[in-house]
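What follows is a set of notes on a single structure, which appears directly below.
Note that one protein chain is taken out, while the other chains of the complex remain in position.
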Amino acid sequence: MTGVVFVTSLLLALGAYGALTRRNAVAVVISLEIMMNAANLNLVAFSRLHTPELMTGQVFALLAIAVGACEAAVGLALILAVYRRYGTTDLDRINLLRG
Amino acid sequence: MSIPAPADILFWFFAAAAVGGAAYAVTSAHLIRSILAFGAFLTAVAGEYYLLAAEFVALVQIFVYVGGVLVLMLFALMLSTPGESQPSSLGRWSPAVGVTAVGVGAAIMIAAWHTPLPVVKEPAAGRLDHLGQALLGDHVVVFELVGVLLFAAVVTALVAVRGERR
Amino acid sequence: MHGVELLIPKLVLVALVLAMLPASFMLEGRRRRTALAVVALFLVAALAADISLVGSSGRFWADSIVVDGSTIFADLVILVLVLVLVVSRLDGGAHEKEEGDFLLLLLLSALGASVLASAGNLLVLFLGLEITIIPTYALVAFRTEEDRSYEAGLKYFVLSVMATALLLYGLSLVYGTTGSVLLPPVVGEGSPLLYAGLVLVLVGFSFKLAVLPFHQWMPDVFEVSPPEVASFLAVGPKVAAVAVLVRLLAGFPAGEGPWVPALIFLAVASMVGGNLMAFRQENLRRMLAYSAVAHGGYAVIGLAAGNAAGSDGALLYFAAYGVGALGAFLVVAVLERGGEGALIQDMAGLARRAPLLAGAMTVFLVSLIGIPLFSGFWGKLSVFWAAVQADMAWLAVIGTLNSAAALGYYGNVLRQMYMEEAVPGPGVTGKWGTRENGMRMALVVVVVMTMAVGLAPGLLLDIIG
Partner (left out) sequence: MSALFTFLWGFAMGVILLSLVGGFTAGFILVERKVSARMQMRIGPVHTGPHGLLQTVADMIKLMMKEDVRPARADRVAFNLGPLLTAVPAVMSFVVLPLGAGVVARDLNVGVLYFLAVPSISVVGLVMAGWASYDNYSFLGGLRAAAQFISYEIPRTLSVVGVVVVAGTLSTVRIMEVQTIPYAVLLPVGFVVYLITSVAELNRGPFDIPEAESEIVAGFHTEYSGLRWSLFFMAEYGGMFAASAFATVLFLGGGAGPLLPGFAWFWLKTLALVFVLMWVRWTLPRFRADQLMALAWKGLLPAALINLGLAFVVLFLVR
């Protein structure tokens, strides 16, 4: 199972890297979803370690999938709303606010 | 070291596919290819779920992520990127951010290396029944609240894209 | 079910959310005032139920939902917050044509915060946090006439989901290493992976609490979102997050382990950084945003102290700070509806133009500074006292110095209001600066709360129990 944590930490790092460096908002959402999936994989794997009959990890993973889908849907809606006003989905060019 | 079982080989194959897909999705300059690689990543993760005796989660992953989120992403891409796929370059902070991300990943790996984890147990027999009982038994409140969450997400998305009433 | 009365405050919120769908046309029509008043009445009922619950506790659905002192306290704060916001909108306000959407999102978020505060396991914790956060994406971007509100919404979304992902990863590690999702976690000897998970959870929460270095969303959001939303975000989710964070940290041995220096770092960085940046702001809302970052830092002192006084203090802090922040944003709302500019210097001469409004603002600012006999003082005192008890007196000293420094920028607002001459132009008129009775009532209520908590802080401490 340590191997699983290795894989997921790699995925988490990749997602974080993408979320912080990508300029296109859709690509950022992809990166964020990769991070959430890394956590989900952890949950499912850990479900095998502790009383598998309780299925806690799998229930948690199902919950996290629902949350991930909600976040993605809301985020893409926001991206469309921003696009309609700014004419771009490039986060670097959406900068009317002072940081 | 015994000969790895086919399940193990498959497991590492899917792991490699997931990491590869994620890496490509994160770094590709072509958005449509990013989304495709993301789809490959999602499918590989679903494969991992299957191998970890979580068939139900694996299919929900396909159902929700590939059939739903991925299509939404294509939708968003199509509606927000007129014409050809525009290459989307990386920002200026890449090296520093890269070091940070690698640091976080490495820290977790080192911590994992020094942590003995329990032995993997055999998957439960009749696990679908167990899953159903967990969802409507111990975690019934989670099950109900997910409804609230979905409702909140629907309202939020609708309000976010509503037209201007000037 | 035994003890179902403990859930009444939450059930009222659920009922209101459900009623909002068929009733939204009333909120947007001629009967708007009546409909809002009915909503307010329900909230008062929930509040009364919540107060009557003080001292009781219970667990529901295999410990998924826990009702205890801190839950009841957080519910109280959230309900008061929503109630005041509803009352302030009785006679209009921004986006009154979309009152149904606005109120529905606000109530959903409040329901989420209430669930978060009563989370008995990691699943409900995560779910409560998401139900709290998701409606706020739309609330932050509620002003369709303002492009920048969507920009703020998108940036807020990106940072928030990033925090969610890190938090979820951290929670998965906590579950994986302890083998249980119940709160507080059964730590045992602990392991590096567990600590890594805990640090990730803290990072995730620090985004939501908006403490440095994860505060970036705060100023943008405060600048462009409707003032009601800003005041809700400044208090509601945070007090719930602290309530559940206390429950999570209770499983870990107090005062040792790698998360203590992490918390101390967060506290000091937020106090110093927030205050320094607040000095440089010319926009009132951005100033309030950075000061909110600093206030988050003070509250984290209580968590870092790791003792009972500290965790109670952190909760109390957000309540005590919350009334001041709520009041300040109500004043911002009045100014905005009166057509005033958003800069601090636009408040010049407010004491002469709208004396009572300026007086109320003075009470709120004095409370935010932490001057004795106003609510903010007791919040600060309780966290500093907890730090002293935990042998971290130096942390209390840093906190005190920072409070003194905050006098600078809060004082600047006071100076503008009382010392400067008003610039001719459009602006608020009348004693309160507004003709809306609802808004006046809300302002009076918040002023009274600030003074009452300031004079009798024991009231609040008793609730936490």
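Structure notes:
Labels for the chains are A, B and C, by order of writing; each one numbers its residues from 1.
As a convention for this text, a contact is a pair of C-beta atoms (placed from the backbone, for glycine too) under 8 Å apart; a residue touches a chain by one contact, two chains touch by 3 or more.
Values in this document were obtained by computation on a predicted structure and should not be read as measured data.
Counted over the whole complex, the shown chains touched by the missing one are B. Touch with the chain omitted from the figure is made, among B:36, B:117 or B:140, by B:36. Residue-wise, the contact with the chain that is not shown comes from B:66, picked out of B:66, B:120 or B:154.
Mapped onto chain B, contacts with the missing chain fall at residues 5-6, 30, 32-33, 36, 39, 55-56, 59-60, 62-63, 66-68, 70-71, 74-75, 77-78, 84-85, 128.
Note that only the chains that are shown with their structure count from here on.
With centres taken as mean Cα positions, chain C sits 26 Å from chain A. The distance from the centre of chain A to the centre of chain B, each centre being the mean of the chain's C-alpha atoms, comes to 7 Å.
Under the contact definition stated at the top, the residues of chain A that touch 2 or more other chains are 1, 5, 12, 15-16, 29, 40, 45, 49-51, 56, 59, 63, 67, 70-71, 74, 78-79, 81. The multi-chain contact residues of chain C, meaning those touching 2 or more other chains, are 123, 127, 130, 134, 137-138, 141, 153, 173, 176, 179, 193. Only residues 1, 5, 8, 12, 15-16, 19, 25, 28-29, 32, 35-36, 38-40, 42-43, 45-46, 49-51, 56-57, 59-60, 63-64, 67, 70-71, 74-75, 78-79, 81-82, 85-86, 91, 94-99 of chain A touch chain C when the two sit together in their complex. Residue ranges of chain C in contact with chain B, taken from their complex: 14, 17, 60-62, 64-65, 97-98, 101, 104-105, 108-109, 111-112, 115, 123-124, 127-128, 130-131, 134-135, 137-138, 141-142, 144-145, 153, 173, 176-177, 179, 191-196.
On the chain C side of its complex with chain A, the touching residues are 122-123, 126-127, 130, 134, 137-138, 141, 147-148, 150-155, 157-158, 161-162, 164-166, 168-169, 171-173, 175-176, 179-181, 193, 216, 219-220, 223-224.
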